[in-house]
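Heads up, one of the protein chains got dropped from this complex, but the rest are sitting where they should.
Labels A, B and C are assigned to the chains in the order they are written; within every chain, residues are numbered from 1.
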Amino acid sequence: MIDAMSPRLILLAPEMILFVAAVAVAIMGLSKNHSIRASLPFVTCAALIASIAAVPMTWTNENAHAANLLLPMLGRFVKPLLAGVGVLLVLLSVGSVDRRLEESVARGRIAFDPQRVVRGEFYAFFLLSVMGAMLLCNAQDLIWLFLAIELVSLPTYIMVAIGGSGNRNQEAAVKYFFLGAMSTAVFLYGFALLYGSTGSLQFLEIRNALAAQSAGSGIDTIAVIGVVLIILGLCFKITAVPMHFYAPDVYEGAPTHVTAFLAFVPKTAGFTALVLILTCVGWTGHTLIDSDGVRIPYMGLPTPIAAILWMIAILTMTLGNIGALLQSSVKRMLAYSSVAHSGYLILGLIAGATAGIEALYFYLLAYGVMTTASFAALAALERRGEEINSFADLAGLRLRHPVMAWMLAISAASLVGMPPFIGFFGKIYLFIAAFEADQFGLVVAAVLNSAVSGLYYLKLAIVPLVAPPSARSEEVTSVPSRWPFIAAVVCGVGTIVLPSIAGLLVDAARKSTQSAPIVSTASQSESPAGVVAGPDSITLKSQ
Amino acid sequence: MIPTGSIPQAVIAPELSWIGLALLLPLLAAVGCALCCALRVKGKAAAILTIVALAASFGIILKAYSSYTGPVQVPIFQWLTFQWGTGTFQSFTANCALYIDTLTLYWMLFVTGLGTLITIYASEYMEGECGAGYSRFFFGICIFLFSMGALVMGDNLIMLYLGWEGVGLASYLLIGYDYSRPSAVAAAKKAFIMNRIGDLGLAFGIFMLWANYGTVQYSELFAAMNKGGQSSVDWDVSVIPFLLMLGAFGKSAQIPLFTWLPDAMEGPTPVSALIHAATMVTAGVYLIARMYPFFELHPQALATVAWVGGLTALLAATIGMAQYDIKRVFAYSTISQLGYMFLGLGVGTTFGACYHTLTHAFFKALLFLTAGAIMHGFAGQLDLRKLSGLRHIPGWRIVSWTMLVGCLWLSAFPYTAAFFSKDAILLQALTSVRADFRFLGWLGLFTAALTAYYTFRVWFRVCAGPTHFEPGSEEHHEPTDHHSDGGHDAKATVGAAKSHGAFHPHAPRWAINGVLLILAVGAVVVGVPAYEHVFAHKENWAQQMIAGSSAYQGAGLPGEHSAEPSENHPTVLGMDAHTGLTVVGCTASIGGILIAWYLHLHSRKSADQLRAALLRRWWIRWVPICMENKWYVDEIYHVCFRLPMWLGGQILNFGDRHFLDGVLVDGLAKIPIAVGKVFRPLYGGALQGYAVTMAGGIALVLAWVTWIWLRGFN
Amino acid sequence: MPISTDILLIWISILFPIATALIVAIGPAKSARWTALAGTMVSLAALTMFAWNFPAWHNAEHFPNTVGASWIPNAGITFAVGFDTVSLLLALLSAFLMPLCIVGSFSAITERTKEYYGWFLVLGASIILAFAARDAILFYIGYEFTLVPMTLIIAVYGGTERRIAATKMFLYTFLGSMFMLAAILYVGWEHRLAAGVWDFDIDTLTKTAIRLPSSNQYWLFAAFIVGFAVKVPLFPLHTWLPLAHDQAPTAGSVILASAMLKLGTYGNYRFALPMAPAGGADLMSFVAILAIIAIIYASLICWVQTDAKKLIAYSSVAHLGLCMLGLFALNPVGAEGAVFYMVNHGLSTGALFLCIGMFYERYHTKDTDLVGGLAKRMPVWASFMVLFTLASIGLPGLNGFIGEFLCLGGTFIAEHDGKTGYPGVLGPWYAIVAGLGLIFAAMYLLILLGKLVWGPLREPHGESAHAGVGHANSSTRLPRDLSFREIAILTPLAIACIWLGFQPKPMLDAIAPCAEKMLANYPKEVERYMAESTTAPLASLRVKTTDESRDE
Partner (left out) sequence: MNQELASGFTIAANASIAVALAISALLFVIGLVGFLCRRNMIIMFLCTELMFQGAALAMIAFARLRMDVSGQVFVIFILTVAAAEAALALGLVVLLYRKRETLSADAWSELGES
C-alpha cells in the first residue's frame, strides 16, 4: 500500500503546485502593496504553467501504472489541457476582479481595506477549482471522485458571486449554488446505489464486479439506476439535458470571465468524471473488427444507459441550438451554445473507448480554445463600465475594435464547425468516433444540429463585422486591461493554428485515454465470440 | 445519264485544302471589319476588304468547280472530336472539314457570287453610314458568308449546324443593324428565336442520326444509306426527316415558322436581298436536298414537306396580295417561292427545287435590290401607294426596267428561267401518282396566278403610271455627313428636309445600277440550262449538278425517267403533261399580270372599289381582312405561346420568390425558432422553476429506465 | 513524402494568395489592390507552370500521384493535393478569373478595400484548394471555407439586402454541405471497416464505396446529391442563388457563378457519381428530371426578370441544370459535355456578370426597364456584351455551344438499351424537353440584349453617362465607354470564349479519359439493370448473369 502511495503522490505534483500557489495567492491578495495585488493573476498563471511543466516530468508510464488508475495516462492530457486553458482564462480575468475597488483605491477615494478585497480569494479559488478538475484524473475510487468534483464546484459558486461587480452576479450565484447542491445530492445517491450493487468504491473493483454481473445474469438494476443517477447528477456539471436549465441564467449573470471559466473547467471535470464512471460500467455499442474483417457487434452494456445517453445527447444539442436561436444576449447565446456543445461531446461518451474518449478530449480542447476566444473578446470590451451583453452592443464593432470583432467572428466560425478552424477538426473526430461506435443516427443528428447552429453563430460573426453601428455600440470601449484582449487574440490565433498540429493533439489524446488492462478475475467467465459482455471491449480497444 | 443509282463515295483529299480559303477569307475579312469597327475607321475600308474577300472566295469556288472530279472530303483541322473507346458508338467525330460535291459547288457558286455582287451594291447603299455602322454592317456580312460557307461546305452535320446558327446570328445582327429602332430589334430577336426553334429540331435530328448511325459525317452517313440505310440499333429512323425538316422550316420560313421573315425586312435592303431572299433562306432547301436519302426512307416525311411547301406558297401569296410595303410584298413572295421549292422537294424533284432556288436567288435579289434602290432614293419610302411612275424619272430607268425583269421572272412569265424551274416542280406534282400531290400541283398553279398578280401590282403601281411620289420619313443618306452620334442629328435633318418642302430623290450611282444590271443579266443567264434542255436538247447543267450529289434521287426531269409504265403516262387536262402544264402555267401567269394591269395601272380606283366591295359583304369580308392582317398568325402565336409562357414566367417568378423561397425555405429556417419558442417557458428565471424542471427530468429518466427495466433489459 | 516541384507549385498557388492576403491586411490600403493582383497572378502563374508540365492530360490519373503529408494520422487525414485534368481545368479557370476580378473591382470597391482584397485572395486560395485536394476532408475544407469570404464579401460590399442574401447563402449551403460531410465520413467509415484504418484519400474512398451494397449506395448518393445540389444549385434548392447574385458585388458574383458553383458540379463529378454507381444509375432519372425542371423553370423566370443581374443568375440555374443533365446522362458524351460546360459557363457567365457590373457602375441600376439602348453610349461594352451573351446562348463557334450540344447529345442517347454500354433511362424525350431550354435561353438573353444594348437610348434621370457622379471618390471616375482597364479584363475572356469555340479539341481530348474514368463503374450497372428489370427492352443483352457483375 505504501509502495502504491508514493507514485500516487508524485502524480499529484501539479496539484500540489496549484495548492501552494492558491494559498500564496490568497495571502498575497491581502497585501497593501498594489503591485503585489496586481501580480496575482500572473502568479496564478505561473503556477498553472508550472503545473503544466510538472505533468510530463511526473506522469510517467511507470508511475501511472503503479498508481493503479483506471485510465492511467489520462492526466497527461487532461491536466495540461486544464492548466493551459486555465492560463488563458486567468488572462481574460485580469483587471476584472475587484475592479471598482482597486480603481477607487488608486484614485485615493477610499483607503485600502483588506476586508473588502476579494482578488486573492478569487484566484485562490480559481486555482483550487482547476486543481479539483485535475485531481479527477487521479481518482481511483468514488470518494476521491466525489471530493474532486466538490472541489471543482464549491469554488465556482463563490467565484460567480465575487468575481465581478454586476448586480446579477448574486442571482447567478444563488441559482448556481442551490441547483448545484441538488445535483450533487443526485449523483451522490447514485454513488450510494452503485456502491450498494458492487460492494466497492474502487473503480477497478467496480468494473470487475459489473463485468461479473454482466457475464452472469446481467447488470443489477440497482447499479443501473445508480449509474443513471450519477449521469444525471453530472449532467449539471456538463450542462446537459435535463440539468442544463440553469446554464443560460448563470452564464448571463456571472461576470464574463467567470462565465468563460464555467464553460470550460466544470465541464471538463464533469466529463472526466463521466468518463471514469462509464469506464467502470464499460462502453456500449462497440464494433470490433477481427482479422477477417468481420464486424462483431458488442451489445455489452446496459441498454438503458446507452439509450439515456443517446437521448441526452440528442436533446442537449437540440435544445441548446434552438434555445440559442432566440437570444439577443450574447452571453446567453453562448450559454446555449455551450449546452449544444455538451451534446456533441456526449457523442464521444457514447462512442466510448474505441475512439470516443480521445475525440471527447480533443473536442474539449478545441471547445476550450474557441469558446474562450469568444468570451475573451466579450471581456475585452465594456459599455459605460458594464460588461457588454446584447448583440446591439456588438453591432459595427469592427469600426472601433476591429481585432475583437474578428476574434468574435473567428470563434463563431470555429464553434459552428467551419473548416479549417479547430472546431471543425474536433467535430470531425467526434463524428469519426461515433462512426466507430456505429452511431450513425447520432452523427446525422449532430450534423443537422450543426446546420441549425449556423443560424445563430452567423449572427455572432456578421453583427460585429457587417452590421452598421447602433447608438449602443457607439459607446462600447475597451476595458483598461489589455490582457483580455491578448487572451482573445491568443485563442483566436489558436483556433487557426492548432489545426496544423491536430494530428499530434489527437495522438496525445489517444495515448492518454488508454485504459488499464482488466485484471482477470475468477468470476469472469470466458465469453463466447459473437455477443460478448461489455468489459472485454475495454481490453480490445487498447489494441 | 441520270440517276446514278447511288450516292457517290467521297474520297479524302487533303491536298484540296485550299478550298478552305473560301471559308477562311470571309472570316479574316470579318476580323478585319471588326478591327475597322474598333478603330472607328471612317472610310470604306471594310467594304473593300469584304468585297475582295468574297470575290476571292467566289474565285476559289470557281476554281474548285473547274477542277471538280468527284466528291471529296477535305480535312482541315480537328474540331469537335473525341473518343472514349474503339467501338461504333464510342467516338464522336465532327471535324472542321469540307465535303465538296456538286450540290456544294452549286450552292456555293451562287452564294459567293451573289454575295460579292450584293456587297458591291451595299458598299454604295450603306455609304451614308460610313463611320457609324458601316464596318459593323460588313462584319455581319462577312460572318454571314463564312457561316453560309460552313453550312454548305461542312463535312458533317455539326459544321452544318455551326453554319446554320451562324447565319442566324448574322441575320440577327443585320436585321437589328439599325438598333435604335425598336421594331428592328424586335424583328431581329424574332428571327433568331424562330430560327432557334427550328434549330432545335435540326439538333435533335443530328442526335438521332448519330444515335442511329454512330456518325454525323456525310460520307459515312451516305455510305450507310448506300447499304440500305438500316440502322444498327432499333431507334426510330423515321423520325429523323421530321426533325430535320423542322430545322429547314425554321430557316426557310415555312409554316409554322414563317412569321419572322417579313419582319426581317427591317434590316438594310442588301441584307434582305442576300440573306432573306437569295441565300440563307434556301439553307432549308439545301438541308433537305443534302439529306434527301433519309427523307426518301419515309414517304410521309416527303409528303409533309410537300404539303407544308404548297400551303406556305398559297398562304404567303394571299398575304402578299394585300400588303402595301414593297419589301414586305417581296418578303411574302420569298416565302411563297420557298414554298414552291419545298413542294418540289416533297413531290420528289430535287432538281426542280434546286433549280428554282438558283433562279429565285437571282430574280429575288434583283427585286430586293431595286426595292432597296427605291428606298435609298426616296428616303425610306416603300409604300406602293405613295410611289408611282418611277420609270419616267431620270436616273431611275435602270431600276425600273431591271425591276420589270425581276417581276417577270417572279411571275414565271413564259420562257423565263423561273418559268422552267417552277414548271419542273409543278409538273412533278401534277404527274404524281398521289392524288394529294396532284392537288398540290393545281394549288401551285393557282398560287402562280396570285404571284403574277401581286408582283405586277407592285410594278404597275411603282414604276408605271403617272409620276408622283412622297418621300419617306427617313433621311439618313444626306450627303452632308451628320452621323457622328445618336439619333438627334438624324431627327434634325428630317425636320430640315420636311421644312424645305422640295424633295429630290437621289438616283442610284454606278455600284447599284451596275449590280442591278449584272443581276438582271444573271437572271436571264440562269435560264440557260433550261433553254439548253428545251431548245437544244442538251444535257441540263443544273440537273447534272444535282445528280452527282446526295440528292440524286429526285434529279431527273419530271416525266422523263418516270418509273411508271407508259400506259399510266400522266396527263394534264387531257394533254401531255408537258404541254398541258405549259399552257396552264402561261395562262396563270399572264392572267395574273393582266388582272394586275387592270386594277393597278388601267384604273387604279377599281382596286379600291373591289376592296370596298369585298368588305361590304359579310360572307366574304374575312378574306381581305385576314389577308391584310397576315391571317393573324402572329397574334395567334402570341396568344398561344408567348402569353401563356409570359404568364407562366410571372407566376413562377412570384412563386419562386414568395412560395419556394419565402414559405418553404424561410419556413424551414423558422421551424427551429418556433420549436425554441415552445421550450422558452422552461427558462422562466425562477430558481425553483428550474429545480422542478430538473427534478421532472430526473423523474422522467428514471421512469423511462424503470420502463425499460420492466420490459427487461440486457 | 517527397516534396516535388509539382507539389510545391500547387501549394504555392494555394498558399501564396493567403500569404498575400496577410500582407494586404497589414499593408497600406493604397497598394492593396496591386498587392492582391500580384498574389493572384503568382497563383495563376504557379498553376500554369504546373499545367505546362502536367503529364496526365490524357490518362485521367491524378498527378502528382504521391501520398500527401499526414495531418491527422488517426483519422487518416492528409495534405494530399494533386490534379486530374478536370480539376486542373477548373482550378485554372478559377485562377484565371481571380486577377480579372481583382482588376474588375478597382473602381467598384472604394471602401474597406484591404479586407475586400484580402478576402478575395483567401477565397481564390480556398477554391483552388478544393479543386486540388485529393483528400476528401481537405476538399471539404476548401469547399466549405469558400463560404466564409464569400459571405463577407456579399454582406459587406453587396446591395441593399446584402445581409439577408449573405445569411441565406451561408446557411443554405452550409446545411447542404453538412449532408455531404456526413456522406464523406460514412464512406470513410466503410473504408475503416473494410481496411481497418481511416483514410480519406478520394481514390481510396471511391474504391471502397463502389463495393457497398446498392441500398447503401442509394443513401450515399442521396446525401452527396443533396449536398452538391445546393451548391450547383439544382431546382428546388436554388433560391439562395438569385438573391446572392443580386446582392453580391460584381466580382463576387463572378467568382460565385464561375468558380463556386462549379464546386457543386465538380463534387458530383468527383464524389457522387463515381462513388455510388448504383445510386447514380437508379436515381439518374430523378436528378435529370430536377435538372430539366430547373432549365425550364429558371428560363421562364428569366423571361420576366427586369433585373439584369438576377436574370443572369437565373440563367445560371438553367445552364447548370443542363450541365447536371449532361453529367447524369451517365455516358461519356454527356459527362464530357458537362465538364466542358463547367469551364465554359464559368467563362461566359463570369464575363456577363462583369459586363453587367460595368454598366451598373455607371448607372447605379440594373433595372432593364430604366436603362437601355446602351449600344449608342457604350459601343465597346455593347460588343462585349453581345459576344458573351451569344456565348451564353450557345452559339456554335463560341464556347458555350460545345458543352450544351454534348450535354444534350449525351442525354439523348442515354436510353437504356445497352447501345452506349452505359445505363440510362433518359433518352430523346428528356433531351427534347431540356432542349426547349435552348430556345428559352435565346429568348431571355436576346430580350435582355434587346433592352439593354439595342433599342433607343434610355438613361435614368439625373444619371448622365459620365459616371462617377454617384461616387464621392473622384479617383473612381469612369469614362463613358469602357476604360482601358475594363477592356483589358474582358478581352482575355473574349479570346478564351472564341478560342474554345473553335479549338475545343485539346480540351475535349483531355477531358475524355476523365469522363470515362468517372463512369468506369457504370457499365456493370447495365447488367444489374438487365437482371433486375424483367421488361428490359433488349432481352438479348441479358445473357450475362448477375453474378459476374456482382463479383467485380
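In this text, a residue touches a chain if its C-beta (ideal position, glycine included) is under 8 Å from a C-beta of that chain, and two chains touch if they have at least 3 such contacts.
None of these values were measured; they are calculated from a predicted model.
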item	value
Displayed partners of the chain not shown (whole complex)	A, B
Option from A:Leu326, A:Ile486 or A:Ile501 whose C-beta touches the chain left out	A:Leu326
Candidate in contact with the missing chain, chosen from A:Trp59, A:Phe77, A:Phe122 or A:Tyr195	A:Tyr195
Full-complex contact with the absent chain, from B:Ala38, B:Met575, B:Ala686 or B:Ala703	B:Ala686
Sole contact to the chain not displayed, among A:Ala66, A:Leu88, A:Met182 or A:Leu505	A:Met182
Residue numbers in chain A that touch the chain omitted from display	141-143, 146-147, 150, 154, 157-158, 161, 168, 170-175, 177-178, 181-182, 184-186, 188-189, 191-193, 195-196, 199-202, 213, 216-218, 220-222, 248-249, 252-253, 326
For chain B, the residues touching the chain missing from this view	680-681, 683-688, 691-692, 695
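Heads up, the rule we're going with is that only the chains that are shown with their structure count from here on.
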item	value
Chain with minimal offset from the mean of all protein Cα atoms	C
More contacts between chains, B-C or A-C	B-C
Gap in Å, rounded to a whole number, between the CA centres of chain B and chain A	77
For chain B paired with chain C, centre-to-centre distance based on mean C-alpha positions, whole Å	36
Touching two or more other chains - residue numbers and ranges from chain C	171
Multi-partner residues of chain A (at least 2 other chains)	455
Complex interface listing, chain C residues touching chain A	70-75, 77, 137, 140-141, 144-145, 147-148, 151-152, 155-156, 162-163, 166-167, 170-171, 174-175, 178-179, 181-182, 185-186, 188-189, 192-194, 196, 198
Complex interface listing, chain A residues touching chain C	287, 289, 293, 295, 355, 358, 413, 416, 418-420, 424-425, 428-429, 431-432, 435-436, 440, 443-444, 447-448, 450-451, 454-455, 458, 462, 465-467, 502-503, 506-507, 510
Residue numbers on chain B that touch chain C, as the complex places them	37-38, 77-85, 87, 89-90, 92, 96, 158, 161-162, 164-166, 169, 172-173, 176, 179-182, 184-186, 188-189, 192-193, 196-197, 199-200, 203-204, 207-208, 210-211, 233-234, 485-487, 645-646, 648-650, 652-653, 656, 660-661, 664-665, 669
